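As you look at this complex, bear in mind that one protein chain is not there, while each of the others sits in place.
Then we have chain A:
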Amino acid sequence: MGYLQVQYEKILSDYLKNQSEENLYIGQNYIRQLIQKNITPEEVINIHKQAVEQLHGTLPKYVEHAYDFLIEVMVHYGLKVKEHQSLLMKQEELRIEMDIATKIQNLMLKTNIPKLNQIDIGMVSVPVRKMNGDYVYFLQDDGHHVSVAVTDVVGKGVPAALCMSMVKYGLDTLEYANNNPSYVLEVLNRIIEKSVDDSMFVSLFYGRFDVENNIFTYGSAGHEPAFYYNAKESKFYDLESKGLLLGILPEVKYRQSEIHLNDGDFIIMLTDGVTEFRKLEELDSRQLIRDIVMKFKHLNAQQMCDELYKQILCYQNYQLEDDFTVVIMKK
């Protein structure tokens, strides 16, 4: 401290003799040392007070008291600044942890889009925050069935992501792609009801495509209805299925239905992040999606998903409001 005091006296005295820019610049460089050495604000004012006393001689009482007052209040100010810094550091730690968690989530929930000659599949899933509350899972057995689960956890961020790993675990235990959608939903409902917090609900659309017979069988647990496009009639149908959300009641039965897919037909499965956005409350968002898709139905399934995402993002002013997930299966 002695050395810092002497240095400050010199800089201050130079400045008092000549109020030059150079002396101000030197003063600012000096402050950098104080920060490095963690000198508190009250200490800085004390250094200044002592320097003034040294250069001027004894100060008038009221000036001295004014300095003491400033020292006193600066103790509190310094503490608040320190607290703020420490919170910023904590925030940074959390951010790093979050990045790691996101990487783990992406790794854990990674799913590969099946490549088959008989059916063309495309997908886009974009989280609104770091961690995704939507989840798509594909299952495939040796050429007979392809299954897909499109999931949305009610809620966002870390809690939703943790809940999602439960769903993934449930789907993993089912193992085979040839399970009936109603059976899959019943098993998942039991797992989620037992192991996840009461405030967490999951909606899920499960579809299974029978590759040999071109039959798409589906069931839904409170999920946004999928679209089915019939190419021959050039008409859209809603694949509605009024099942309860997963995780509410222990023993719930789920219905399943089936449709036959012909060439040019496709199914669009999505989460409510695609259909619900504030800006267009008065507008029928499902009609909007139908209109967009009609324009791009000549493209392959992946390109259709990409275009739909681009268009909806544009409608939402490039600021997603919810996790966005769409899967298209095209015959």
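Descriptive notes on the structure:
Going forward, contacts are C-beta pairs under 8 Å (C-beta built on N, C-alpha and C of every residue); 3 or more make two chains touch, one makes a residue touch a chain; residues count from 1.
Assume contacts and distances are computed from a predicted model.
Considering only "3-oxoadipate CoA-transferase alpha subunit", "Allophanate hydrolase", "ABC transporter ATP-binding protein" or "Anti-sigma regulatory factor", the record for the omitted chain gives "Anti-sigma regulatory factor", by its UniProt protein name. Contact with the chain not shown here comes from a single listed residue; of A:22, A:68 or A:92, that residue is A:68. If you put the hidden chain back, the residue from A:37, A:82, A:194 or A:295 that touches it is A:82.
Chain A meets the missing chain through residues 42-43, 46, 68, 71-72, 75-76, 79-80, 82-84, 86-87, 90.
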